[in-house]
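Showing just some of the chains, left in place.
Every chain is named by a letter (A, B, C and D) in the order it is written, and numbering of its residues begins at 1.
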Amino acid sequence: MNLVVYLAGQIHDNWREEFKEKAKQMQLPLTFVAPMENHERSDNIGEEILGTQPNSYYKDEAASKINNLRTHVLLEKSDVVIALFGEKYKQWNSAMDAATAIAKNKPLILIRPETLHHPLKEISEKAQVTVETVDQALKALSYIFESE
Amino acid sequence: MNLVVYLAGQIHDNWREEFKEKAKQMQLPLTFVAPMENHERSDNIGEEILGTQPNSYYKDEAASKINNLRTHVLLEKSDVVIALFGEKYKQWNSAMDAATAIAKNKPLILIRPETLHHPLKEISEKAQVTVETVDQALKALSYIFESE
Amino acid sequence: MNLVVYLAGQIHDNWREEFKEKAKQMQLPLTFVAPMENHERSDNIGEEILGTQPNSYYKDEAASKINNLRTHVLLEKSDVVIALFGEKYKQWNSAMDAATAIAKNKPLILIRPETLHHPLKEISEKAQVTVETVDQALKALSYIFESE
Amino acid sequence: MNLVVYLAGQIHDNWREEFKEKAKQMQLPLTFVAPMENHERSDNIGEEILGTQPNSYYKDEAASKINNLRTHVLLEKSDVVIALFGEKYKQWNSAMDAATAIAKNKPLILIRPETLHHPLKEISEKAQVTVETVDQALKALSYIFESE
């Protein structure tokens, strides 16, 4: 049995690479999907496909359509969603992906530093598990496959 | 035909009172529901019901359970969701309510200052309408009932 | 038992008024909802709420958001959908409303002149009943309430 | 991860062949399904299976049953729906397939010449992305699979 894991959350460091690499070392039967991690490409994809837009407002609107196409398709395919929140940025996309997962009955593992405990408390309560590190999230995923 | 409108979003000013008052003046057949607007009460409700908790971490966890009970029930009852984002705060609960509404096929009207356009662009793209003021949101609701 | 009936279809003549008037005469317990019937208002509502847009393309985009807000809410509330197609115009909104009704398991009564039989044959096959006149549609609705 | 893409829309030119050929060149992991593209066969399939019908009206009715069997099964299997509208014809089947996709939570990519912007504006607003060319639609699909 293979599971598809959607890696929602911030795209400002390489946590997804770390996640995938460690999962590989643990030989977990997981396929990973994620939003576009290249921030610049994510911001420019609208104009790249739809052409130059009147101004930055419409550039953003165009980009969000293509980004949401990607996340919609990949989130639908996933069995478990991981959402990692960092100290910086608004990260409203991460909150949106996390809440969408819950509403669609896909279990959510929330990763966040304890400093974010208070503002994330309601999302955390809806998550299946809340942890602080990538290693903890991997152990939780690993437990799904464990047999005596 | 009466509609139930859930007023998600920040709880740091009295925008909901303004919203309800104006809807009343416009004689729109709307019933309003919302998360707890009293911030202090929202933070303390867990301990008030479940008793004193070991520390602030568990106090938050207790509070989030009661707050999510309320929002779960009221969001299920609503026909349209309004989410207002302000300049300050993380507002992850607002993002969670907004995304939950969309995932449950309830149309979302997003209210936010244009300065928040970029970080909210993906939620905005999923919203049915994005506006900047309470008056605009009310006009959109009013249009649902309009007849020649 | 009261039923909510959504009157989809062309907005270029007063068929809805005829429909409602006759239903009233027949004393059917029906509540009618519909898309905006004032074509000009439907085209301008986007700019009226969201302000002047860069050009007619964006004016249309703004209008469609408000129109879809209205139709989404009202279609969800309905028990039966009537869609009337006329000889003129593309009427793609009518086709969209008709197909949405079917996909959401709401029975569709299609009204169209027999001249449109061929291009509408697949929608007609998915409709519960296809008729040619308002009177026939009303008789079908009336039959739901009939008792010996 | 392989995706199934349903190619709705006009059947009067060979755009689907172009689409598939280019997807192959781009090595995208896509499986394509579509309504019957042979217009004559689509019109005659009812009589071919169910026998000669009383007149052209019933011939159409028979054909629509078999065509809808095919589209129902294939649309259910798809992850993304592409709908291409051309300048000519009513294309109500395309509108029906597009609206069905949206109602079933499958993202829609709409392809249409800008000249059709106004009559298609409400369907366009519900689509995930609206483009003008096959190449743009393919770039959007390709973006789903992209990784750094």
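Everything that follows uses one rule, which is that contacts are C-beta pairs under 8 Å (C-beta built on N, C-alpha and C of every residue); 3 or more make two chains touch, one makes a residue touch a chain.
This structure is a prediction, so every number in the text was calculated from the model and none was measured.
Novice: Beyond the 4 chains sitting in the coordinates, how many copies does the whole assembly comprise in total?
Specialist: 8
Here, only the chains that are shown with their structure count from here on.
Novice: At the place where copies subunit B and subunit C touch, is the share of residue numbers found on both sides over half (same) or under half (different)?
Specialist: Here the answer is different, because the shared fraction of interface numbers falls below one half.
Novice: CA centre of subunit B versus CA centre of subunit C: separation in Å?
Specialist: The separation of the two C-alpha centroids amounts to 31 Å.
Novice: Two or more other chains touching the same residue: where does that happen in subunit D?
Specialist: Residues of subunit D never touch two or more of the other chains.
Novice: Would you mind writing out the residues of subunit A in touch with subunit D in their complex?
Specialist: Touching subunit D: residues 4, 31, 33, 36-38, 41, 45, 48-50, 65-66, 68-70, 72-74, 76-77 of subunit A.
Novice: Show me the residue ranges of subunit D that touch subunit A in the complex, using the header's touch definition.
Specialist: 1, 3, 79-80, 105, 107, 109, 128-129, 131, 136, 139-140, 143-144, 146-148
Novice: For subunit D, which residues count as touching subunit C in their complex?
Specialist: Its residues touching subunit C are 56-57, 60-61, 63-65, 67-68, 71, 89-93, 95-100, 102-104, 114, 117-126.
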